[in-house]
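Written below as structure tokens is the structure these notes are about.
Each chain you see keeps its place in the complex, though not every chain is here.
Order of writing sets the labels: A and B. Residues in every chain begin at 1.
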């Protein structure tokens, strides 16, 4: 309910004659008096009575107006249970949101090597976020799966025009697939590029999102679980810039560039490994093992994406340069290309730098069948360079997504590892059938 | 507030003459005109004035009706803080609930063997559940005690008539005492049959609850913490059916039958053990140790319960057949009989297949003393068969429950282990005095 109602009400009432029935009666009385039908004394009594009743009526009307004003006063808070919970003060000063996501996976692994079939709670997250005193943001996010892990948890300031500054535990600004929520990736798992992505550190980050570009830059310490007594923790610095020359009405062209430099702590060891685009078994198919002497590394990523109504495509390429105290510097790399097509009249949801959750245009239960999407991806990852032979892998994944209503998703993926060169699992090419059921809001 | 008010309001108003004061005045004017008391010109002016004022009055009344309609519009959400938090949209499409339970235990162990007296936070749970788009259910439940553990967490569909289908982490459909919430068990801990019960696995389950019967069946993978690299996870399948030929006005007769088959993962070990109906010390009084060669096992349970106003009784019997790769197949068994009586005019709360929380008819602070219940139970468990000598135990437990108001419970139990034959604690019969304070909603 708008808070402008009571004032409007007043104006309307005051614009009307306060006692509308009186004037014709007064006219009649005047006429009768004029025509000498009633005596002077009678006339005076009538006018007095009329006056008194007009005052009564005016008072009565005023009371109704006031009570109506009170009754139509807007609530001080707005409450929504539309997936999660959102409570906000109507003056825009305060907001509290409870959000979460649950992902239930099952996988069947075929071919060599023998990998464990099974089930997994991939994510079970509860996030509490909000706003206080208009400009200040807070967030606490936790994943209850696999023993529990703190996710994005910070304090922020959004009093700048379209930008925000945050301090706390946050994911680094790198890569389109990692900047988009895990709940919104087109295939069940992100690509093999996951070997280089998704770290969360404690730091300070500024970012902004506009219709045609976005930017983020931050400086970071170590992760939330790192607590060392003697050797300094590691640190890092990174930035990401994206452009979207076209971005309107489900027609998007996106480019992105990001780089992240990281200095390990003195005792830390560096290792890159990756599972074959399914995370039920916890089996790494490529794995550098501990890279001797590694002290710093720089990841650089290129992004491209396009959305044209039902159709979308994305590609990313990433380099990871490792600088070592002993031994030569080494470089790993990887990339993927993926494309999706909605069988229903739906589209990916570009959110100025990353992808949000698709909103089915015709939800199940409202005359539609939800949104259905076909996706294919080719990924490649090379973890072999110089003395480090982590292995090289190419993989093809096909997927079908069904979003019956917003916030719900059911997906089936078929992962076909094409080729594994070198590394601990050279020559072994598993195939995986993977399904996920998910709620996320 | 009902959403039918505004329409009703309209109808009532429209059924009335819109300008009620006018007709007698018009009548008078017509009479005076007829009697030639006023001139033709005066008559015309009066009618014009009357007409104008009638229009004004009609407009004014219309505005009041509209504002009242607005003011009596029902809220879009309903909010309740009556124990936990419940927010639902009035259209029935969305609901969010925050629930939890805390159980604080203290125990004094007497007799042999020496067992640790002490205190324990038995459960500290926070559960978030709800409904989106009318038919879809979600739940995330976590126990913060003892290092933390994910409990029932799923996605569900309830669009069928009286049935639901769920995917995720759930307790298996086995046993009356485990199908009823731990917050509602008549004695502080469930019986010695706990040795065979209460597993949670990731799977798919369908269930339905009717007044006179209930059914549940599911197929399951492994538990939420199991993540293997090489050996396939375990799996299981089970079903439970209950009947309640009598079920009305606190008079219930219940029968149940359930069976659950489980195939262990290739590396898993099977072990049955149980504490003496108190879980403060963590001391197992009977224990098979690892059963060599066990690969699959089948648990079969029979249930019986009766409620007659203040009085109730339950009995369960369970078999656990273990099939082994090496060595003979073995069978363990157990059962309990328990009976309770409310000293106050209260009754157990049968919920079509399991027991809910008793609702004291005369809460403390509203003229009553809450609900008081006396309970006794005899339990027996035999974990010795062939080459496996886990021990055989008989136990008698007495309890007093006080529910001062709904959602709160204070209980005192006296556990008397009657006999322990064989196994690691043969001949040792501890006695335990156990108290619990609990909130649960």
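One rule holds for everything that comes next: a contact is a pair of C-beta atoms (placed from the backbone, for glycine too) under 8 Å apart; a residue touches a chain by one contact, two chains touch by 3 or more.
Values in this document were obtained by computation on a predicted structure and should not be read as measured data.
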item	value
Given 2 visible subunits, total identical subunits the whole complex contains	3
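One rule holds in what follows: only the chains that are shown with their structure count from here on.
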item	value
For subunit A paired with subunit B, centre-to-centre distance based on mean C-alpha positions, whole Å	32
Residues on subunit B engaged by subunit A in the complex (per definition of touch)	19, 21-22, 25, 28-29, 32, 37-39, 42, 45-46, 49-50, 53, 56-57, 59-60, 63-64, 67-68, 70-73, 75, 77, 79, 87-89, 93-96, 98, 128, 130, 132-136, 138, 140, 142, 148, 150, 153-155, 159, 167-169, 201-203, 220-222, 224-233, 265
Residue ranges of subunit A in contact with subunit B within the complex	1, 5, 9, 12-13, 16-17, 20-21, 23-25, 27-28, 31-32, 35, 37, 64, 68, 71-72, 75, 79-85, 98, 100, 102, 104, 106, 113-121, 124, 126, 144-148, 280-283, 363-365, 404-408, 437-439, 441
